[in-house]
Every structure is written in structure tokens, then in C-alpha cells.
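Removed: one protein chain of the complex. Kept in place: all other protein chains.
The letters A, B and C name the chains in turn, as written, and every chain counts its residues from 1.
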């Protein structure tokens, strides 16, 4: 697929949606948690992992996916869910723990399942990798050309499941793409102090698959790398590993003081907001500011509406806790 | 360390010891299990994994180790235990489940612990890799130049623990060497059908450490590869990964019909007995047959004596089952 | 009279899988040594030949990967049957089992199910020591979202495995090595029974009264059902009429059947070969103890495996495993004590 202007505008739009989603979460998360921050309180209790800065990874990859292609994501799932087309109202409702959420409020922000677009995520590092291989193998065995993509963080690439699933996917020639979002940190631990080599993409050679490193947190470059890898998978040529250099503009979770960052690092990151940069690029490429303004406004409205919907939605009944444990 | 004649003769001797150990196990294992093979019966109940054919891996590596260096081995541990200098009588007694065995009969053949020479092994694939890194780090933190070696099979290189421990050892610059014995099979599953690339040694690049492939099941070449890797570890330059091409001359465990092997494969292997080949080499290098005969005879006597000792040794008391669970 | 087809549990299992594979292209089998070798414990014998390598897949020694893969297949509507060769190995892959497979339905609010069967061998008694002889019933039974079952004979094995494969939920299908019918492990002959050729199912949530009796209830599962039956025979010769219950399922636990029996007999012994504390017997005794207005004629007892690793030497291992004698003595003591109350 060629990187068309339509495609670029789609990526821009989805990045804006994602960022606005997080921007609406931020104040909501702190509701009820003031003056003393208490994670248990407010409409959004529990941990909250935001995607600010990592949007290019999601849009560049998901631009190539159909609803029947599967995606498994992580504890930091919002940008990917949105790019994959997860129902926004049901997703927002789930994060607010409402009865009409994706799983009726049972899962929350780390456990978003949307069967219609074959999206799921989980709270355990690298847990989604096996299921992605499984979705890919199911398609392959059924003679379909659907593919699967497993997103993980760079920290997850040191978990045993990474190794096992890459090897298995390669041996079975599974139509799957593994995407590592390298935001340089696993919570407070830097990639440099946790990972033996500089680039996880170079680990692909241990599995006889292509390994592609995408620098610059650039949607267009992600798009191109993902296009090739997904085409490869779709045409039966097997798995690939992509590592994307990205940035985490917020703390690991909300409330993280980020004192582990070297001085000045965060400020430097803030000057590299990928959405701002992409907007500038689009303008330089001749897209009028007003076109972009309209896209932004529409995208934001969509998210705002989803949040409004979520907030108006009913809470689950306490007894719902007991249902759907078993099918 | 140069590969001297003394060193070669030591390797020959230890290989003969190991093979004779297995040769004495074979008939003993079938005692009481006839006419209908029943694993629960006889003086050696349970699974039994023999090392025939893999002796070069053990001697070539352990030639460079001191008692204070640590070795962790696998479910197929005898050759390594013997090369590491584990007490032969206590080892034989343990395998016979006797009260004076290494652990008083609690562990059996898959759980041989000899603290005096820092040897242990286990029945779970790749389980010993973490403990080897731990032993190495303990030495490092205490300012000693001891090293640790983790032996695994080529099948174990697809287990998550392999990936995690190699990465950790590299990041922490641990004085440890990982040795993969590639006997081409994990039980019935061939390396080719389970491992995405041809050589596990090539996986070392994923961890920024040297990866050395040793072809030919040749004690001398193992010796040389191990010498360099162990010297590297001992001098603080960090871990290495060695893969040794070897052969399994017996079934995975005793009683294995090996019907999964392609026709003729086993017969071909039997012509490549590494001990026979090594003896021929030594003779070609000018060692007199009588010298080798004496070494062989002495080595065998030593093993025969250990087995006689084990067989005469008392059974544990049933109540011993309850002790040493906690220190 | 109909000709008897006496099968081992191993054979009954492979037959059950074959029947399901013939019926549905969504069923496939994966695990270590299950293709060419037909399973270390024989329960996939013949499947590779009939169904080929696409549907009968040997795996690398990567339990986390292939169980996770099975969950992904199950989410996509396939019905994978996977094998964890020994239950003892659960430690390398429990996340994929208890946190992934077992919670998929709940986390998705029932939208994504997990019709996966995990077959796994349990049990010791043959000198395989502490990392190859565990049973871990309670380890699995304690964690929600999965069914945990185990047959005591070939008839149940076939019917329960058929039910498990067709269950929309993850089912841990344990099989006990002492009953498996692999020649090389010895086998309790009573587990080798007539197995109909056709398809049938045995429910996964119902305990089975395998011997009716009036004086005491003996509850077992898998191998210990046979120990209980042996004990019941001895007790009968001493004038004690024991009822024997085969749990069949650890989760869900059929408390109703146990309770009804205990109401009749007035007391109970649970017998299992898993670790004692926080184990099977604990749950059974507690379920009885918390009944209001239930007066027993004697305190119940549990016979289990002690809180120690499994030792290698037979002198020690057989000393600590449950056996029929221990059940007989316990029953005698309980009923004598009972008389004095």
C-alpha cells in the first residue's frame, strides 16, 4: 500500500483521537483523588498508563490492518485500541467501569477486549505475544490471509515469552508481526541498564526473521516498515520483528514522579511531540491548516462524545461480578 | 591453558569413567523390570537419562574448572558430574536411592547436589541457568575469580529462561559460560523442527556476547573453545555462549524405542562413538595402547567400586522423608 | 452379550480426541512429543497418522509460547487440545494458564471465550522424584476460571475428554500416571474398562458414587478412588460398609454429592495424593464443617500427601504416599472413636 495523503490524514486523525482520549482521562483520573492522591478513589481507580508520545507506533502499524486481523496490546493500550478501531464509547465506558463497557466494567483499562475488531490487551508483560501467534495460526490453518500483530514495550523484550513466541512463530511460519515500542524505559528502569544490546530489532536474527528498526518516532517510517512486514505475513512468508523508537511523554503511570529520569531529559522530550511534528510536516506537504483543524476538531469531538457517553452510563450491578467467569 | 598430553589423557579417563558409569547403570536399571518393563520397579526406579556419546562436552569444559567454580547441569547429568569431580560413591549411592547418597536418596539421578565441588542439576528444562548466573554473581560480588558454567540441551535453548538469563548475565557482566549440548533431539523432537535457526551459538548476538559453535563432538575442540570462554569469564570480561555438536547414543530415557529417528540415523551415530575416536587419535599421537588400557582399566575399576559401594549401602529409613525440607 | 472393548485411559483419551477431530476441523493437538511419539503417556497415539502435522503439532520446549498460542486459537474459535507433559512443569507457564486462559472470558465480559483443553499428567509412586511426581490438584483448583478434572477409569476418560473439548471454557484435564495404562508405568487394572466405540460425554461437574455404603464416606479422585475401593473391600470383610465417591472434578467441586453421602453415613475420610495443607482434603472437610446443624458421628479425616517434596527412594516415597492400609486404619479409628462419642 502506498503512503497516500488520505492515509496520512487518517494517521493524523487517529493520533489526535488518541491524544485527546488521554487528555480527557487526565483530569478525570484526578477527580476524587485530591487533596491526597489515593489511587483507589474517583471515577477512574487503579493504575493508569497513558500513551502520550507513542501514537506513531499505533497508527503506522494499524493503518495496514483490517478488523479481522488480530492485535494484542499491553498495559498501555489506548493508542493501539483507537488505531485498531475499538468502539470508542464501549472503551471509554469500560475505563470508567460502566455496565455498557466492553466487558461490563470487569476488565478496566488494562483489559480491553473488542471481538468485533479482534483487539485485546493485558496487564502482564509479554502475555499477549502467544495469543497473537495463536490468532495468526488460526487464520493460517483456516486458509485465510488474516494476520496478527503483537505490540510490546522494549522492557517486555527481556521476558521469556518474547523468546519463546518469536521462535515458535518462526518455526511455524506464522503470519504475525511483533512490534516493540521502545520508549526507553520499563517503569523506572532504562533500556540501557536492562537490555544487553542496543536494538531489539537485532534479536530477530536469533529467530531467522527480519528485524527492522524504525528511528525517529515517525508515523510515516513506521507505516512503511509495517507495510512490508504485514505484507510478508499476509503472503505466507512468515513473521517479522519491528522495533520503533518512541517516547513516553507522561510518567509510567499517572502519579509517577519520574525522579529516575536524568535532568533535562523530560524537557527535551516535550519538544518532540510527534503529533505537533506531524502536523507541521503535513502543512509543509501542502495540507491546509484549516483541513487539519477540522480533522482535529472532529476527532476531539468524537472522543469527547465517547467520554460523555461513558460518564452518563450506568454502573454495573454488584452481582454482575459473578457472571461471565465461565461461558 | 595449553592442551597438553596430560590434559588429553585426563579427558580420555573421565570419558571412560562416564561411559562405564552408564554401562553399569544399564543392566542395573533393567533388574526387576523384566519380563514386563515397569519403570517403578527394580533398584533404579524412575526415569533414567544416559549420557553416552555426549562425554566430550563435559570433559572439554570441566577441564578448565576448579572445585570452587560452579556447574549446573540438566536431567542428563552423569557425564558432567563425573567430569566436575562429584564424589563417585556418593553419586552412585544417590542414584540407587541409598542413605549415604549425595542427598540420602531424596533426589535421585536428576537431583545430584555436591557442595564440595559446587555441582547441581535438575529435572526442569533450563532451570539451572539462573542459579549459574547467581553463583557467578556471588563470586564477582565477593571479589573472587570463580566462574560458573550452565549446561543445557539444545531443546532447552527454546525455553524462556534461556533468553532471560543470557540477557541478565550480559547486562551484569557475570562470569558465567552457557554451554549447549546439541544432540539434535529434545526427546523425540528434532532440533530442526523446534529451533528457528541452525545454531544456537548464533543467538549470542542477541545478548552482546561471543557465541562459539564447536562442531564434531571433539573433546579437543571443546577444550579450546571452553578455555577461551572460561578465561574470558574469569578475567571479568563477561559471559559467553558455546554450542557443541554432539550425539546421543542411547534413547532419550531408558526404554525409549526411538521410533522417531529416521532410518539408519542411529546406526550411523554408533560409528561415531567419541571415546573410540578419541582413543584412536591418542594412539595416532603416540600414546601407547597399553597406557590407554591402564587408564581405561583404572577408570572402570573406580566406577565398578563406586557401584559396589552403592549396592552395599543401606536404604534410607522411611522417616527420613520428612527431614531436610527446611534447614 | 455385547463384546467388551477394554481400553486403557491412554487409548480412551486418544480415541476421544480423534472423534472430535473427525467432527470438527477446529480441534487440533499441540505439545511436546505428542506427534511422532504419540505422547510420552500415549494419549495422542495414532493422531499424527490420521490427521497430519498441521493438526497434530509437536512443539519446541516453550510451554509459555504454545499455551499462549492455544489461547489465541481458542479466542479465534478453534478448540485446541494442548499437553503440558507433567503438571510439575506448570511453574514455567502458569501465567498463560491462570492469568490468561482462565480470565479471558471474564475480562471480555463473556465476549471472548477460551475453549481450550490442557491435558497434563500427575502423580508419583514410580521413583521419578520431586519434579516429576506432583499432583497439584489444589494449585489449579484454587484459581478461578478453569475447570479441573481427572478420570479414574477409561470410560470416564473418554467421556470427560469429549466433554472438555466441547466445553467453551478452559479445562485442565489431569490424568494420573498410575492409571494411564502405559505398560512401563504399571497400571491399576480396575481403570481399564469397557469403552463404547461411539461418541458420548460424561459431565465435568458431577461426582460419581462408585460404591454405595452406609457407614462411612470415602472421597477420592483419580488414583485414590482405587485406593478407597481397595480399602472398602477390606473394610467390608470387617463389617464396615464404606461409600466411595469419585470426585471426577476438582473445580467445580460437587459438594452436594459429598454432603448427601455424609448425611447418610455420618462421617468421612478424604483421600488424595496432593500436598496436605490448603489441599483437596481441606476443602472437603471445610465444606462439611461449615454446614449448620450437621452432627457427625465422628470427626472427619483427611489422608493426603505430606507437606514435603516427593523423595526419590521408594522406601521413603511409599512411606508417605496414601495407600489402602492407611485408609483402613483411619476408618477403623474414626469409627471406634465414633462409638465412644
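Following the convention adopted for this analysis, a residue touches a chain if its C-beta (ideal position, glycine included) is under 8 Å from a C-beta of that chain, and two chains touch if they have at least 3 such contacts.
The shown structure was predicted, so the numbers you read here are calculated from the model rather than taken from an experiment.
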Contact set of the excluded chain (shown chains only): A, B, C
Candidates C:99, C:166 or C:234 - the one touching the absent chain: C:99
Listed residues B:59, B:102 or B:157, member touching the removed chain: B:102
Residue among C:66, C:90 or C:126 touching the omitted chain: C:90
Chain not shown, touching residues in subunit B: 70, 72, 101-104, 106-107, 111, 113, 115, 120, 122, 124, 127, 129-139, 141, 148, 160-161, 164-165, 167-168, 171-172, 323-327
Residues of subunit C (touch criterion as defined above) contacting the omitted chain: 64, 88-99, 102-103, 106-107, 130-131, 138-139, 141-145, 251, 253, 274-275, 277-294, 298-302, 306-309, 311, 337, 341
Contacts of subunit A with the absent chain, listed as residue ranges: 36-41, 44-47, 97-98, 105-111, 122-126, 155-156, 158-161, 186-189, 193-195, 255, 259-260, 315-322, 325
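We take it that only the chains that are shown with their structure count from here on.
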Centre-to-centre distance between subunit C and subunit A (centres being mean Cα positions), rounded to whole Å: 41
Subunit B and subunit C, separation of their C-alpha mean positions in angstrom: 35
Subunit A and subunit B, separation of their C-alpha mean positions in angstrom: 45
Contacts with two or more other chains, residues of subunit B listed in rising order: 158-161, 193-195
Residues within subunit C bordering two or more other chains: 59-60, 62, 64
